[in-house]
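With one protein chain withheld, the remaining protein chains of the complex are depicted in position.
For subunit A:
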Amino acid sequence: MKVSLFVTCLIDLFYTNAGKATVELLERLGCEVDFPEAQTCCGQPAYNSGYVKEAKEAMKQMMRAFAHADYVVTPSGSCAAMVKEYPHLFHGDPEWEEEAKRLAAKTYELTQFLVDVLKVEDVGASLHGRATYHTSCHMTRLLGVKEAPLCLLKNVKGLELVPLPNAHQCCGFGGTFSVKMGPISEQMVDEKIGHIEEVDADYLIGADCGCLMNIGGRIERLGKPIRVMHIAEVLNQRK
C-alpha cells in the first residue's frame, strides 16, 4: 500500500524523531512511504488566529502537494482534524471545493490509519515502564479518534498503561493561546502535570506534538523525571 506522509511542520522542524519513527513503523507494516516535498503546513496556526486568507493559501499548497496521493497519513490528530475541515472552508469555491473534499476523505491520523485501514492492533512494539496517555482535544473531539491509540498502546509489550485522571481536560496548548494567554495556559499545563504525577508515570505519551511541546516544555522547566514521547516513537520501539 502506498502512503503519503504529511509530517506536519512541528515534526519537520523540531520533532524529527517522531517523523522518522512514523516512516519506519509504516514501512515495517508493509507500506511504501512517500514524502511529497511540496508540503508545508496545514494552515491551522493562521486559521485559529483568525487569519483565514493566510491560512487558505497554506491549505491550497497542501491540496497541491497531496493531489496524487492515495492515502495521506499524519502523526498528528490536530493537523488531521484541520485537513478534515477544508471542505467546509472551501465550500462554494469552484476551484478548490472538490479538491478539498478529496484530500479530507483520504487523510488519516496515524493511529486511526493503523487500526481502521491496516487493521493492525499489535505492531510488535515493546517498551518497559509505566505510561499514561494524553488524549489531545482535537484528536478526540474534532477528529473523533479515541480508541485507536489506546488499542495500540495496550499491545505494547512491557508497557503498563495507566489512565490519566481528568484526561478530557485540555493541556493548555491551544496554539497561539499558549503565548497570548501565557499565565492561564501555565495553570492548565501545571494541572495536567499534577495528574501525570498522581499516577506516577515514567512516560507521558501523546499523538500531537503541539500538546507534547507544551507538556514536555513545562516538565523540562520544572525538572520532573517524566519522559515525553510521541506515540509513533513508542510504537516503533522494539525492546
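By our rule, contacts are C-beta pairs under 8 Å (C-beta built on N, C-alpha and C of every residue); 3 or more make two chains touch, one makes a residue touch a chain; residues count from 1.
We adopt the following convention: contacts and distances are computed from a predicted model.
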Hidden subunit of the complex - UniProt protein name among "Lactate utilization protein B", "nitrile hydratase", "Polar amino acid transport system permease protein" or "Nucleoside ABC transporter membrane protein": "Lactate utilization protein B"
Of A:T74, A:T107, A:T132 or A:S185, the one touching the omitted chain in the full complex: A:S185
Subunit A, residues in touch with the chain not shown (by the definition above): 7, 9, 11-16, 19-20, 23-24, 27-28, 35, 37-41, 43, 45-54, 57-58, 60-61, 65, 137-138, 141-142, 166, 168-170, 172-189, 191, 213-214, 216-218, 220-221
